Each structure stands twice: as structure tokens, then as C-alpha cells.
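What you see is the complex with one protein chain gone and the rest in place.
We just call them A and B in the order they show up, numbering each chain from 1.
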Amino acid sequence: MTPLIEAPSERLLAGIKLLLASKGIATAEEIAERMAQTDRASPAQGARMVARAWTDPEYRALLLRDGAQAAEALGITMRGLPPLGVLENTVDTHNLVVCTLCSCYPRAVLGYPPFWFKSPGYRARAIRDPRAVLAEFGTALPDGQRIRVVDSTADYRWMVLPQRPVGTDGWDADRLAALLREGDMIGVTVPSAA
Amino acid sequence: MSQSEPSDTSEHPRAHHDMGGVPKFLCEPIDTEAHALTPFDREVDAIRGILGAKSVMSVDELRRGIEAIPEADYARLSYYQRWIRSIADNLLARGVISEAELRAALEQA
Partner (left out) sequence: MLAPGAPVRVRDDWPEARGPCHIRTPHYLRGRLGTVVRQLGSFPNPEDLAFARPAPTLALYHVAFEPRSIWPDAGGDEIVVELYESWLEAA
């Protein structure tokens, strides 16, 4: 490995940008456009999907069968992106997603992975001691609910479909979506109407 | 069907990025706060996206390059600092850029 790539990171980025621009591979405009496009993905997208699934049984079935199609159905572009799998939380089972090898994350529907998802502590501990990890997020599961940890190692990306909180009868999808945080759709937290 | 017990994983050379259940991190608390990305982070992320979309470099090559970073550097560098190093490594390996070009660009940058 050449020591050139050990240059200070800001300088390395500047040098790579010069070369990619001069070779017509990535211009400053393309980079700006890409950043704007990436910034548009956020947990609000996943929240819309979850809220729709809570209020529309047909959509719920589609979401659990093919997450990417369900995202497309709400206008979220999934072309060229990894397949999206959806893990359904039930009274019996709570799902938690981790990527122990790197940081695979359902970016199309949740945006950039949060800092904690990429941290060694989360990557090492979520798979081995998920209850302790949940406790650090202030999450305590009901007695008797099993925890399934999904290690996102390969070609799929995984999001969690949380259980609809009690006390939300009659709420419309927008109001339900506003309850949801990114951690609810990874499984470190659970939504609450309280 | 093999009846043998799996080998003791502690006897094998686990790669340092392969962190599931690894004892040295088990006492590490999780920083649950949100950390805003810097302009550097977002630019590196965007470049990776463009290189992927143009089939200049796959996400698997990005990962291989990250995993090739020596352990001490891997631990010291931020997430996107690892990415830009891997991107440079892969562009050189693929011959998209040459060492001479990179040296000159770093001097200019």
C-alpha cells in the first residue's frame, strides 16, 4: 500500500476531487447534486411506510413481502439499490438490526446511518447482549418478549416494523408517522403515544 | 455430518473489522447522541455514490479497502476518513489514477 493514501484526510479528499474532476468522472456539480439527493432520504420516509402499514392491511402485507416495492409505492426511489427486508415486531418477538462487519443500513428509507450504528460498541454488543444495549437507549421490553437480532451481513438491508402503540386508535397516518424515530425502525427503541 | 465442535474462535485471526461479540468492546458504552455529518463526510459519501453509480468502484471494493486499513489506523480514523482512504486505494488499484497523478494532486491540493 502506498503511503500516499495515508495523507491527511482533508488533503486526500481535495486531491481525489481534483483528479476525478479532471478525468470527467465526478465534477463538483455532480458531487453537489449527489449530496442533495442523499440528504433527501431521512427517517421520515420509513416513518411514512410504517404509519401506512399500521392503517392499511394490504400495504402492511406488501411491506412484509417486499420492502422495496412498498417503498416505491410511496414514491421512494429504490432502483439500483439493495433489496429491503422488513422485520415485523409482534407481542412475542422484538427485532433488532445490527451490522457487525461494517454499517449496512436501510439508507433509502432512513437516511444516513446514525453515529451509534457505526460504533464498535454497538457493532460488538448488539449481537451478544441486546437487552443491555436497549437499556442504554432507555428501552425495556415486556417480560416474555423474545429478542431476535438480525446481523445485516450481505445484500439485503433491513428495517423493523414496530408494533402500533396503544392509545392511537383513530389516528390518521400523518399523526402516527410523527410518532416514529429512526431507532424505532432499527429496533433500539419502540414508539409510544405517551 | 461433522460432529466436531466448532473451533475456538479466539485461536483464529479474526479480522479487526469483524466485531460481533468481541470482548474488547463489550464494556464500551454506546454514544446514543446524534452527531451531525461534516461537509467532509457528506462529500466523501457523495463521491462513493457516484463511483458506484458509474461502476468505477463497487461497495464491496470500498469495504475491502476499509478492511485493509491497519488496525491502529482503523480505530483512529473516523468513519468517512476510512472511506476516503479506501477510495484512493481502489482508484490506484484499478488504475483509474496513477501514483504520480495522486502525488501531484496532493501537492496541488
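What we mean here is this: a contact is a pair of C-beta atoms (placed from the backbone, for glycine too) under 8 Å apart; a residue touches a chain by one contact, two chains touch by 3 or more.
Small disclaimer: the values here were computed from a predicted structure and weren't measured.
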item: Touched by the hidden chain, restricted to displayed chains; value: A, B
item: Residue touching the undisplayed chain, where the options are B:38, B:58 or B:108; value: B:58
item: Touching residue (missing chain; options A:154, A:178 or A:193); value: A:154
item: Touching residue (missing chain; options A:40, A:146 or A:175); value: A:146
item: Among B:14, B:54 or B:76, the residue in touch with the chain that has been omitted; value: B:14
item: Residues of chain A (touch criterion as defined above) contacting the omitted chain; value: 83, 85, 93, 96, 100-101, 127-132, 146-156
item: Chain not shown, touching residues in chain B; value: 1-2, 4-7, 9, 12-15, 18, 20-21, 58, 60-61, 63-64, 67-68, 93-94
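FYI, only the chains that are shown with their structure count from here on.
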item: Centroid spacing, where centroids are CA-atom means, of chain A and chain B in whole angstrom; value: 20
item: Complex contact set, residues of chain B against chain A; value: 17-22, 24-26, 28-35, 37, 40, 42-47, 49-51, 53-54, 56, 63, 66, 68, 73, 75, 77-81, 84-85, 87-89, 91-92, 96-97, 99, 101-103, 105-106, 108-109
item: Residue ranges of chain A touching chain B (in the complex, touch as defined); value: 1-2, 4-7, 9-20, 23, 25-26, 30-32, 34-35, 38-39, 80, 98, 100-103, 112, 114-116, 118-125, 127-129, 133, 136-137, 151, 188
